[in-house]
Every structure is written in structure tokens, then in C-alpha cells.
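With one protein chain withheld, the remaining protein chains of the complex are depicted in position.
Right, subunit A next:
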Amino acid sequence: MDTVINDFVQVLRDHRLRVSPAESIDALNALQNTGIGERETVKDTLRATLVKNGEDAGTFDRLFDLFFSMRPVVEKPGARVRGHDHDHDHGPPPARLELGEEAGGQKPDDAGHTHDKDESTEMRRFFEEERMRPSNDVHGDAERMRLSMFSQELILNRKPGAMESALQRLTYHMRLRRSRNMFNPGGLVPNPGGEEIPLDVSAVDLEDLIGHLHELEVDEAIVEQLEAQAENILKGLPELIKQMQRRDKLLKKDAGDDSEVRRRALRKMLRFSASEQREMEAAVRRIARRIQGARTRRLKEDRIGRISVPHTLRHNVRYEGVPFDPVLRRKREGKPRVALLCDISLSTRNLARFWLHMIYQMQSLFSKVRTFVFVADVAEVTQVLEEHDMNRAVDEIFSGRIIDADVNSDFGKAAGQFRDGFLPTINHRTTVVILGDGRNNGKWANPQALEEISQHARQVVWITPEPRWGWSLGSCDMPLYEPICDRVEVVRTVEQLGGVAEGLIKARA
């Protein structure tokens, strides 16, 4: 079982969920408490222990269903095996077995099952979903649980490779069996519709499986029952294995597809995967520490800092002036005040998404961030970003409802509008961050407006995607703007953003 869970965790990790070893141990411990009898409980348990981010829950659900999803494809009439009398009512009917203390490995709930009423094989029946629950309607024995599909999966998952190789070795036996069963037509053709499954299991195989189960220290009674059910298992296994291979393929394909799509999406639109978002968030956080508002001049009481003699004396009057409780004060960092100006014109469209993501992060991290977008006109989008989730907000901004995003960018006009309309929103504590390439399409650069903004703001940081050598090409007004800004950074990727953050921190120290 631990292997199964580990495999599952591995699959989760492949899909970029962060699961720590401690968490998978938690999951195992938790399963010991809840048992593995009910699928939904197991799912809830694993979700609670392994998934810690709300947005990952969907991925988890999908993967769980896929990973533990061996069901019969369709019940075909021809696929039934006839002529076998399945009366396996042997063995002490064990009560519901919990994932045991004495057995470190897995313990299927119960392998005890009885005859089936319809003609489908026993194994096939296990696949049915209702078999996953203890059923008392069929046998009138509530205590009794079947070797649930879930447990079977656990067994098979334990060592898929071994199973397969054993099966391949033993196609030979299969033929033998087939000839022996010549007079039982249809008995060994589990899938008449398509080609025959080139797999069958012989006694040796079964021994292998049973030996395997012994290894796992599964309850003896169960193994005995399994042995007794040899016949059925023989019939069920090929189907089971086929299911498993299909599932594995599906899981792998799924992973492949995912990453491929993601890569393509990233190249095109710069939509971020969860991990990149996390990276981004960390980078923005680091940047944010740097672009705090101005340090306040006033000292405030704090847990650390210098002892303030007058305050200590005043505070300790009640102790007869004995300074029992020193009052410490220090300069507090003000709340960061940031005004973000983002160019969303066509020339920077692909980067604008990246920027807006960044802005979105910033805005969700800090209370006093105001965001503006511009092409030729400026509009405030702080509200839009607050009200919608990231992707919707980005779509909304690009929809053209807020500003016309399809005209040529005009920094001069935008700066002028900002100065006229929004200058009161910035003060000596505000850091203005401008995201844009400075390509003015030959229009008036209006550095005076930027200058005025810069005078009001604490500092102006310009983040451009274009390297310095590109500024001299085309109608780029960056050389005009650069002297006005406190710093100009070239950022194209998340890593670079992180680099800028590092640089800012170093510059401060």
C-alpha cells in the first residue's frame, strides 16, 4: 500500500503538485485510521493530507479518478464466462478488516465472496462500483465485504512490472489451457469484439501472485480465499491487467499532453502554471520588500528596537518608577504604496499578460496598490483586478471595454493624462512602476509629464522588456525617459524578475 500511495504521490508531483514526504506519511497514517473500504473516504483522506492549495484540488480529483479507475469497459454479453460454478463460500468470514497494525502492508478488506448470480466472472463483478461498498443486499451478510476493486488495485499497483513479466513468460501456459478448454467455447475469450488478449494467467502466475501477497503479509485467510478463487482470478486478471495498462497509458499521456499544452500556452500567452505563479509570487514578494513606502519618521512602539527612556518612565510609574517594563520603539516601515502603470499596446501584448499577472500578484499582496493601464489613454483597473480572478481580469482588460487597446501606444499622451487625472493619487511615499517598452510611434514623448510625476513620487522604476541596445532602434524614447527614472530594469522572464528583485535588495544593503 505504501508503494501505491507513493506511486500516486509521484503522479501528483508529475502534475506539479507539491507533496512533501511528510505529507505522504501523513496520508498513510490517515488511511490506517479510516480504512480503505470506501472509495470516497479514501479520496477525502488523501485530499486532506496531500493537497494544501485550493487550486490543486481539481487536479487531484482528476488524477485520483484516473489512478484508481479500473472499471470494466462495457459489459459485453460475449465476454461472460460460462459454465463455472463459483461457490466460494469458504474460509472464516472475516469481519471488516482494517488496514492493519500487524500487517504493515495492505490488507484488502475481505476477499471472501460468494457465488455470483449472473454469469459474469467474479473479478468482473468487483469492478462494478457497487462492489466497492459492503453489500448486504446480495448475501444478507453485512459483515462481509468483498475484495473491493480498490483493494485489488492496491495489490496490482504494488508491483505492476512483475505482474506483466510473469504474464509474458506464461503465454505458453495460456495456450495449454486454451486447448484444454476446447470444449468450453467462449470460456476463454474475454473480448470477442476485438482481438484476443494475448495474456492469460496460469497456475504458476497465480502462485506468483499469491506468493507476492504472502510477501505483503496479507492476512492468511485472504490468501487462502484468493487461492481458492484461483479460477476466477485467472479469468479476471487479463482484463484487470488490460485495464491497468490502459490506465497507465492514460496517466502518462495525460501528463505528456499537459506539459505540452502548458509549454505552448506559455510561449504564446504567458499564462502561468501553478509553480510559475508561485515563483512569480516569491519574486514579487522580494521586490515588494524593497519598494516599501518611505520609512516613517515617527518612532512607534514595537517588540524590538531601542529603549525609549521617557516612555519607559511614564509606563512604569505604576511600578514606582522601577523600569520593569521597558518600552521599545523603532521606525516602522510604512505600508507599501505602489502605483503601477502598464502598457498593454500591441507591441507589448505578449508581455502585457505577463505584466498583468505580476501586477495582479502585487495587488493581492499589498493593500495600497493602484493599477493603471494605458495605450494612448489611461484607465484605472484596480477594481477590475480586485473583483475578478486573474485570468478573467486579464481578459477583461484586453476586451477593449476599458480602453481601446488596439491603437498605437502613446506614452506622452498617457503620461499627460496620468498627470492631469491621477497625480493626487501619488505622494512622496509612492513608488511608481511603469511597465512598457517606451516605443512612442513617433509621437511626442512628453518627458515633462513624467518628470512631474517623478517629482511627486518617491521613486520611479521603469521595467522594459527591451535590452538597452534595442533602444536606439526605431522610435524608442527610452533614452529620453531613462534619466527621469530612478532605475530602469530589463525584464522578460520570471527569472529576470527575480534577478531584479535580488538587485534591488542588494542595492538597499
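Just so it is clear, a contact is a pair of C-beta atoms (placed from the backbone, for glycine too) under 8 Å apart; a residue touches a chain by one contact, two chains touch by 3 or more; residues count from 1.
In this section, contacts and distances are computed from a predicted model.
Taken from the listed names "FtsX-like permease family protein", "Monovalent cation/H+ antiporter subunit D", "Acetate kinase" or "Carbon monoxide oxidation accessory protein CoxD", the protein name that UniProt assigns to the chain not shown is "Carbon monoxide oxidation accessory protein CoxD". Checked against the full complex, the one of A:V4, A:I36, A:V51 or A:V381 touching the unshown chain is A:V51. Checked against the full complex, the one of A:T34, A:N441 or A:Q496 touching the unshown chain is A:T34. Although one chain is hidden here, its contacts on subunit A can still be listed: residues 18, 20, 22-23, 26, 29-30, 33-34, 40-41, 44-45, 47-49, 51-54, 57, 281, 303, 318-320, 322, 324-325, 364-365, 387.
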